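Below: one structure in structure tokens.
One protein chain is absent from this view; the other protein chains keep their places.
First chain written, first letter: the chains are A, B and C, and each begins at residue 1.
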Amino acid sequence: MIRDDLRKQRIETPSWAYGNSGTRFKVFAQPGVPRDPYEKVADAAQVHRFTGIAPTVALHIPWDRVPDYGHLASHARELGLGIGAINANVFQDDDYKLGSVTNPDPVVRRKAVHHLLECADIMDATGSDTLKLWFADGTNYPGQDDIRARQDRLAEALGIVHERLGDGQRLLLEYKLFEPAFYVTDVPDWGTAYAHCVKLGPKAQVVVDTGHHAPGTNIEFIVAFLLREGKLGGFDFNSRFYADDDLMAGSADPFQLFRIMFEVVRGGGYTDEVAFMLDQCHNVEPKIAGQIRSVMNVQEATAKALLVDRVALAAAQGEGDVLEANAVLMDAYATDVRPLLASVRTEMGVDPDPMAAYAKSGYFAKICADRVGGAQAGWGP
Amino acid sequence: MIRDDLRKQRIETPSWAYGNSGTRFKVFAQPGVPRDPYEKVADAAQVHRFTGIAPTVALHIPWDRVPDYGHLASHARELGLGIGAINANVFQDDDYKLGSVTNPDPVVRRKAVHHLLECADIMDATGSDTLKLWFADGTNYPGQDDIRARQDRLAEALGIVHERLGDGQRLLLEYKLFEPAFYVTDVPDWGTAYAHCVKLGPKAQVVVDTGHHAPGTNIEFIVAFLLREGKLGGFDFNSRFYADDDLMAGSADPFQLFRIMFEVVRGGGYTDEVAFMLDQCHNVEPKIAGQIRSVMNVQEATAKALLVDRVALAAAQGEGDVLEANAVLMDAYATDVRPLLASVRTEMGVDPDPMAAYAKSGYFAKICADRVGGAQAGWGP
Amino acid sequence: MIRDDLRKQRIETPSWAYGNSGTRFKVFAQPGVPRDPYEKVADAAQVHRFTGIAPTVALHIPWDRVPDYGHLASHARELGLGIGAINANVFQDDDYKLGSVTNPDPVVRRKAVHHLLECADIMDATGSDTLKLWFADGTNYPGQDDIRARQDRLAEALGIVHERLGDGQRLLLEYKLFEPAFYVTDVPDWGTAYAHCVKLGPKAQVVVDTGHHAPGTNIEFIVAFLLREGKLGGFDFNSRFYADDDLMAGSADPFQLFRIMFEVVRGGGYTDEVAFMLDQCHNVEPKIAGQIRSVMNVQEATAKALLVDRVALAAAQGEGDVLEANAVLMDAYATDVRPLLASVRTEMGVDPDPMAAYAKSGYFAKICADRVGGAQAGWGP
Partner (left out) sequence: MIRDDLRKQRIETPSWAYGNSGTRFKVFAQPGVPRDPYEKVADAAQVHRFTGIAPTVALHIPWDRVPDYGHLASHARELGLGIGAINANVFQDDDYKLGSVTNPDPVVRRKAVHHLLECADIMDATGSDTLKLWFADGTNYPGQDDIRARQDRLAEALGIVHERLGDGQRLLLEYKLFEPAFYVTDVPDWGTAYAHCVKLGPKAQVVVDTGHHAPGTNIEFIVAFLLREGKLGGFDFNSRFYADDDLMAGSADPFQLFRIMFEVVRGGGYTDEVAFMLDQCHNVEPKIAGQIRSVMNVQEATAKALLVDRVALAAAQGEGDVLEANAVLMDAYATDVRPLLASVRTEMGVDPDPMAAYAKSGYFAKICADRVGGAQAGWGP
């Protein structure tokens, strides 16, 4: 049963994880980095090849703009991958300095909405069923713009996009406490995203990025709450200690990741409707290996969550036995699930040790040798 | 116009601010502290006497339990006060160790709901139109109880209470990041309170306690958002630097208080429908004087908010002139509004310097002399 | 080797953990709670009986004031316990409302210093070698007192106490971000404690309370730094999610506790000179069982820290292999050390399952039956 559940897990990796990235201080270039979306997809295929549970790759537009999206999707399919979420980008054009869909200038707003609609077209062309919307919009200074008017503009843009979606398509609205806006962020928390999604209707759901919360926020509470409301669309997994959100999932607080996965399981969210996506760019560690490790970290947290003895837990909770209820949960967390996962992988026909298998495969040496010349992909057009 | 607005401001003080309070480490007793609700009301009347804008006092049940609530209300009326919000207390009975309305034990839940309904009766008896609900409910440990089931129980209890409310009565649901629960708080943020209030209906609104947020939270954004949704019921004003919520309003971050008041004004919330309440207990400073000072701090922030040149602001915002828009706001904040307020007070027939007038009044010396013997009021039954 | 290290671990429990405690909102009384220091020591002995690694108990003065400290120490010795750190309390007297050793009033300062010297006398009487100093001192409002003058007063008081200490005695200075002071805390961070200890001399060291830091603080860095400077005196272990510091050690972030223990081991601090103490009071869970569980949590983190393959780690670090270095550390953390610890316990002659053994022992039922009448111990005189 647990083995079945583990076998059917699906974790999506993002195309932008394979390109160069960094902080505002420095982007450190790495060898072997893709030069175009096709090479990114090829790298994503390696993560699936060695983990067996990463069968889709998310695209980011315009970073992954190609002349023929159907062709890119075919390329992915040949490598065993599907196209996952289409991620819109309305933050890297000079016009967006003061916002995209919330900009005080209606010309800029129209441009932004136009881009969002283009992303919907790309969903049609690639077969993607998910449009992921993260807005960098906000302000840096008190008074800079009208907080409430920006919500009106946001609602209007979301309405247009929601209207455009076809059957079987949905939009996921992401929230983030801060950055790149430093005073007001227009979608700063789950409450804001939730309120907009409720008004939009059933095709709109909230996506929880694990790195986007204020200190002290109980993320698993949000997960449980959104599942109860039918509004949890998925996750952007990553880790952070303070405020970045690009460390490998589970690397900063593996216990938190376990608690989140437990609420997913308990709340009936361990289905295809809740998308498990990674959203992290590795600055100092190798990119493909970093993604493999992240997928494994999510997988280990999932295995532990599935191991929780929910009957014993409910009994202890019902009796108000605080220590026993906590102990039931901690027993699962303390379990070393690596042998179980090695065995499941073998059943699935992948190597029991994905990191070692990838290292031995020679893929990294090959791309370092092949990918010379051309412009390395990274953040930016 | 600004003078008119300032004259009509109403800030409610809480009965519990006049009793002894402290931290978990120590409650420092003060001289002259009330021994019963009647004496608390008398102290609240002093705040109104010297500020002219604090005409109601909030009650806290069971701390303010009396045999005849109508009589208490009459007593208040004679002192020039009305009864403001009724604050329910379902956190100081041994039964509530693991929660009140969210307790896993249905017997405890029924007891808690019964108390909430008693508070509604007290509303009828005192003429109060507002029931303020803050739940200390939550858990301390992962696994201790089922996060989602607790939401179900909460929704059920709120539904019963909402149903009970008469015409012209409403409930305000308060949220708080943490404390006294340390792992999950059942209503931890505005999103949770908002979602419950939307489901309950028009008699349910959110109350924003300025001390109940995670670090980095933009409170004025929440204010603007809730006003846009018609769900801002009022404020519990107080200050904090890190995590307490009992310092005098405006004492830790007067600029934040100004920004909040500006959003109230801008969002059309400067009406009787949004209640301005203090919720703060003074540990080391004298209680009545501390309340007077707090009322004045809110008043000064309000005056500055009303002074903002909104036409100039909108123009600068529309042009995307970041520095000018910020400057317009800051010009109002930099203004010394004390002379204006002194003048408004004189117009209203109160002393232009409330702190000095209170000090000269001899009231404090009188209560210190009179209130010997009896048990000082404080937190607790 | 690891087994030897685990056998020699010593974790001290605090007498005040066995009494009633709570938050500022409510102290929930529990059955079987001690009525006097002798009963607290008896409860501490149970923790040692079932874990084998908790052979000392810390006292808190005046909570544990007895007529004859030598007699109390003998009582402890008969139960197999030694007296650990003496904890001074200069925060629960009305005189200390505005501070103890940093109070603007020299009379209050002298009273506080006198109490600290009394604690040194109790060290002599009980054979304790450690004086633990935590000051609740600070201010709630900007301007309330002179920040710098308070440091002068603090330095003077510490100098007197340090001077008083005999050979083989030391003082540990604790720091805490906030609470009960809400604006300035006079010893808010490790830097302040460290600077004072350096000036005092070799008998003064810093104690790290794991619950006393700002969000985002890297505690293991502080541990490594203080060990490098020879100034780490010990730990007060506990957990917190946001700002309380009384949850069971390791319950909120077991990975952090592991990282801390790893720095202790790596920095040569796994010796008798660095005291491992618990400082946590259980509000909703049973007290003795909560302490046993906490001791086990620290023990599990220690076992994992000892399991780290430091040769492999150093090699990966030297090569700049980020993923491999992280993996070496995580391999140890992912290990289920419970079987190892069960085996070590059996070797030590204690039950392999301390929680179950304590539950079966009937001790709790016995104290619930015996300890009726009398005043339950708790926070306060």
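Methods note: a contact is a pair of C-beta atoms (placed from the backbone, for glycine too) under 8 Å apart; a residue touches a chain by one contact, two chains touch by 3 or more.
Since the model is a prediction, treat every value here as computed from it, not as a measurement.
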Candidates A:Leu247, A:Met261 or A:Leu341 - the one touching the absent chain: A:Leu247
Listed residues C:Ala157, C:Leu227, C:Val295 or C:Leu340, member touching the removed chain: C:Leu227
Residue in contact with the excluded chain [from C:Pro104, C:Gly127, C:Gly159 or C:Pro352]: C:Pro104
Residue touching the undisplayed chain, where the options are C:Glu12, C:Asp43, C:Asp145 or C:Asp351: C:Asp145
Interface residues of chain A (partner: the chain not displayed): 21-26, 28-29, 91-92, 94, 96-98, 136, 140-142, 144, 177-180, 182-183, 215, 240-244, 246-248, 251-252, 283-285, 379
Chain C, residues in touch with the chain not shown (by the definition above): 98, 104-105, 140-148, 151-152, 177-178, 183-185, 188-192, 194-195, 198, 213-218, 220-222, 224-225, 227-229, 255, 259, 263, 266-267, 313-314, 316-318, 320, 322, 325-330
Those residues of chain B which, in the complete complex, touch the missing chain: 215-216, 218, 241-243, 251, 253-255, 284-286, 289-290, 293, 300, 322-323, 326-327, 333-336, 338, 355
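FYI, only the chains that are shown with their structure count from here on.
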Same or different residue numbers at the chain A/chain B copy interface, by half rule: same
Cα-superposition angle relating the copies chain C and chain A, to nearest 5°: 180
Interchain centroid distance [CA atoms averaged], chain B/chain C, Å: 37
Mean-CA-position distance for chain B and chain A (Å): 39
Residues of chain A engaged with two or more neighbouring chains: 215-216, 218, 255, 322, 326-327
